[in-house]
Structures are given as structure tokens and as C-alpha cells.
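Complex shown without one protein chain; remaining protein chains in place.
Let's look at chain A:
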Amino acid sequence: MPANVSLKELIEFIAKALVDNPDEVDVSEVAGEQTVVLELRVAKSDLGKVIGKQGRTVKAMRAILNAASSKLRKRADLEILE
């Protein structure tokens, strides 16, 4: 499997493309034994932009993350921290 798939960079890039304050986007990767948790922080005013109506945007980001992590044969989850 290609080692060049970076879940952190992937989420960071997508989040930055969605928000008004890309400088305030921060993603940290918390590695567990089988699951990687990506913690996404954005400016307070951008929370709606990454969550979306009825959580559609964060769901879509999770779907992309699933595709990426299946390539790495890992499980990954995305959490938005306030």
C-alpha cells in the first residue's frame, strides 16, 4: 500500500477548502491500535461549514476518510472539536 496516503493532510486540505479561515484549521492524528482518530479544529465561525446541514459535510468527509483508510487497511474516524 502506498505510504504517501496521509489521512491528516487529506482532512486538512478538505477542511481548508471549506472554511473562511483556513489558517485556523488544525488536524491532529491520534493513533490507536486499530483505529486512527483525526481531530479537526476550526475557527468557531467556521464550525457550521465543516459540519453542514444535518451533519452532511462531516459525513461526506468521513466517507472520503473511509476510502482513504481502507487503502491503508486501517479504520479511521473524524471528530470535530469545539
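As a working rule, a residue touches a chain if its C-beta (ideal position, glycine included) is under 8 Å from a C-beta of that chain, and two chains touch if they have at least 3 such contacts; residues count from 1.
We adopt the following convention: contacts and distances are computed from a predicted model.
Q: For the chain not present in this complex, what protein name does its UniProt entry give, out of "tRNA N6-adenosine threonylcarbamoyltransferase", "Jag protein", "Succinate dehydrogenase flavoprotein subunit" or "C-type cytochrome biogenesis protein CcsB"?
A: According to UniProt, the chain not displayed is called "Jag protein".
Q: Of the residues A:Leu10, A:Val25, A:Leu38 or A:Ala76, I need the one that contacts the missing chain.
A: A:Leu10
Q: Footprint of the hidden chain on chain A, which residues?
A: 2, 4-6, 9-10, 13-14, 17-20, 49, 52, 54, 56-57, 59-64, 66-68, 70-71
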